[in-house]
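A protein chain is absent from this complex, but the other protein chains hold their places.
Should a chain be cited, it is by its letter among A and B, assigned in written order, with residues numbered from 1 in that chain.
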Amino acid sequence: MAITEASGGIISSLKLSRRNTLIKWAPLLVLVVLIAFFSLIEPRFFSVRNFARIFTAASPSLMVAVGVTFIIIMGSIDLSMEGTISVCAVSFAFCFMALGGTLASWAWLSLPFALVIGAIMGALNGLIHVKLKIPSFMASLAMGFVGTGLAMVMTGGDRIRIEDEFFRGLLTERILNFPLMVYVAVLFLLVAWVIQSYTILGRNFYAVGGGEELAIASGVDVDRVRIMGFMLAGIFFSVGALLAVGRIGIAETATGNNFMFLSITAVVVGGTALWGGIGGVWNTLVGVLVVFVIGNGMVVIGLPGYTQDGVLGLLVIIAVILSTDRKSISFVK
Amino acid sequence: MYQLTKVNKKFPGVHALKNVDFFIGRGEIVGLVGENGAGKSTLMKIIYGAHQPDTGTIEIDGKTIRFQNSRQAMDYGIGMLFQEQSLITNLTVMENIFLGFELQFSNFGVINWKSMAKAAQYQLKKVNLNIDPSTVTSRLSFAQRQLVELAKVLTLEERIDGDLVILLDEPTSVLAQEEVQLLFELVRQLTNRVSFIFVSHRLDEVLELSDRIYVMKDGEVVDTVKGDKADIDDIQRKMVGRDIDKEYYREYRQKSYDQSKKLVSFNAVSVAEQFYDISFDLRAGEVVSFVGTEGSGREAILRTVFGLNNPTGGQFLVKDSPYSTGTVREAVQRGIGYVPRERKVEGIVNGMNVYENMTLSQLSSYSNKGILRVGEEKRLAENWVEKLSIKTPSVEKDCGGLSGGNQQKVVLAKWRSGGSDVILLDHPTRGLDIGAKEDVYEMVRDMCEDGAGIILVADTLEEAIGLSHTIYVLKDGRFQKCFDGSTGDKPSLYDLVHYMI
Partner (left out) sequence: MATATMTVQSLKPYFPWITLVILVSVVGLLNPAFLKPNSLIVLIADIVPLFIMALGMTFAIYIGGIDLSVQQIANFVTVIATVFLLQFGIFVAVLCIITGFVIGAISGWITTKQYVPSFVATLAMGFIALSLARFLSGERALSMNAEARDATFGWIFERTVGVPNELIIAATLLLLVWFLQNHTTFGRALKAVGAGELAAVASGLNVDRIKILAFALSGTMAAVAGLMFSAKLSGGDANLANGFLILAIVAVLVGGTPLTGGVGGMMNTLAGTLIVVVIRSAMIYLEINAIMQQMVFGVILIVAIALTIDRSKIRIVK
């Protein structure tokens, strides 16, 4: 028995690693196939101009998705992004206008200010989840509602226009055909990658997602890791908010709209498992690109925009099903 | 150097450790043996700080200490090699080794992978494991993982000045023979710095490795023997040695069963990776029990009868016909009732009252076109509450609030009232006090008289012997021996243990 069990174990762990390899590369494959598909149907799709468009549109979502990636790696979820983004965008805009309305003045301080707001919102979210022991999907959903409500109260429903040319440079300044904000997003993606791969906190996310009780037994302060995770996610949501404002030039309550489903879909489609422990920011990059290539591609080949939501709905379901190891769970609710 | 004196530990309803004295010297390898429930695991938990003793003292080098948690125990050089795989499989080997202690390799939270890899390499060398420390753990074999776990525990050598105590809890259960030898060699090499406590079901291994062996029974240390003077038979006798009380198990009520009426029959049934070539018959009025160590396949047999596992080979009949769908639902409809070990999770629904629990498996008998006849349900429940003398203020009381014994009666009433005539008992007396246990034994006899058949996985060997007509001993998923358990001709504990391990 000892021997058979050991060899059985090896076989199953080999299966597991083969499965992991598949999960690792499948999203990229899907992305390549999608690009090839759309390019064949409509050659205009495969142009620098169009890719610049895709990347520009994807940048804010990429930041949001990267933020929530950390949370999903832990096996939790954060649904508060729409509220957090709106609050960050609006706070930024108020601060920016109050301090002079141009990056060439002290108003640049409103950039770090917005990140701090994001961190506070995230930390609050994490505290409610951890200290009140409320499942994260519900704690963060409720916090999202609070955030959207707060942004509404702050603006009274008004829009704030940001017309400063330096700030709008995020969109208007282009290097090699791609606007500045794409580079900002890439920079933060690299930061996220460093956090994920080279910091204790980042590695602890994986430990919590891979085996929370074992992590506790090894002396990891899991509560702290969770709260820090939500805080970090809040900061990335805030970066996403800034890019979103930079792209449109308007900060309002609706700035956060649609980010929730889009980013969750992107993360899951990228191959980060909802059960935690597997995946990472590169997966999320691929996932975001898949989502935006589909969105853009469907418009380019002439399908109406509303099909995107439905397709994303299907995608997220399929992705979760594929990433689920049915043998390891008894039931879900 | 490490000493426990007069340690007591009580849990609700159980006196788990009774005045236990335990001592381990520098560089010693101490074996710890006992049946399931003898108190081994409680003792280990106290040693590595997961439990705190109610009374008694823990001393290290003469200083009295008290651990709040296992992390504190670690700071005193006490490490634990867990029986279950305690590595996080999505992390790399080195991350697992230093989980919770990454700070030493980091600047401002950024980890220096090179220095961690180097340190991990050093640890892996201690256990003669030649793998890249940046391998993801899920790619390792179980044997390799076991060694990585040992390497992880051995980081205590660098972290702590002074002596170490490392507990090995069934470390060989997933290892092949050669791997066991490698592990033992390693353990012996390490005794210049480390003392080991070795816990295993495999007595031969304990004897081979240990300098001294503690034998536990019923929460007490019944003997300490020197490794070189130990004798397997002798130890086995001490582990189990006690007389069976015939009264206790209601042996006088054990009647012969109906040979002609087969309720369940297994003909060379196998379930891959669980058990192989198992054949037995269960007849009306018979108690069949399966004994063996944890993982010997006894629970898997119950699960198969209940439709939770589907056979991968052989023929399995319930009342002369096989399952068509092989689901729990079908098993229940065919008259099989399951009294699970996890009473509070699978037995009763905590939050539903007595009558709701009793009719849960037979709702269709108490409804017309889906509309419940609550009055009848209550009458049924009142009936059975009286029949089994279930102590509850009313049938509308939440089952979660009843005592363990009464919960167990509700579960039994659920199956019996619905006419189930094959009852699967999985540790039916676990966690019950003596009076409640006797009630369960009475019910077992009652059910047999009513013509039901019972498959039992007992909490103790005595229970199995005392209750059963037929006893099958299993080891590693295969039959070892079948004993006849007729009154007056019952096998001794020792007979069974001999075939179990």
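Convention: contacts are C-beta pairs under 8 Å (C-beta built on N, C-alpha and C of every residue); 3 or more make two chains touch, one makes a residue touch a chain.
Note that the structure is a prediction, hence the values are computed from the model and not measured.
Novice: Taking the complete complex into account, which shown chains does the hidden chain touch?
Specialist: Even though it is not drawn, that chain still touches A, B.
Novice: Decide which residue listed in A:L29, A:V48, A:A104 or A:I134 touches the omitted chain of the complex.
Specialist: Final answer for the missing-chain contact: A:I134.
Novice: Given that one chain is not shown, which residue among B:K414, B:H427, B:R445 or B:K490 touches it?
Specialist: With B:K414, B:H427, B:R445 or B:K490 as choices, the missing chain is touched by B:K414.
Novice: Taking the full complex into account, find the residue in A:T148, A:N204 or A:S238 that is in contact with the omitted chain.
Specialist: Of the candidates A:T148, A:N204 or A:S238, A:T148 is in touch with the missing chain.
Novice: What residue numbers in chain A mark contact with the hidden partner chain?
Specialist: Considering the whole complex, chain A reaches the absent chain at 74-77, 128-130, 132-139, 141-150, 152-153, 156-157, 212-213, 261, 264, 268, 274, 276, 304, 306-314, 316-317, 320-321, 324, 326, 329-333.
Novice: Contacts of chain B with the missing chain: which residues?
Specialist: 306, 328-329, 331-333, 338, 340, 342, 345-352, 356, 359-361, 363-364, 367, 370-372, 374, 414
The working rule: only the chains that are shown with their structure count from here on.
Novice: Using CA atom averages as chain centres, what separation in Å is found between chain A and chain B?
Specialist: So the centre of chain A lies 44 Å away from the centre of chain B.
Novice: Where on chain B is chain A touching in the complex?
Specialist: For chain B paired with chain A, touching residues are 70-71, 74, 86-91, 95, 99-103, 106, 109-111, 113, 136, 138-143, 172-177, 179, 273, 295, 475-477.
Novice: So in the complex, the part of chain A that touches chain B is made up of which residues?
Specialist: 1-6, 8-10, 13, 16-17, 20, 194, 198-201, 203, 206-207, 209-211, 214-215, 217-220, 277-278
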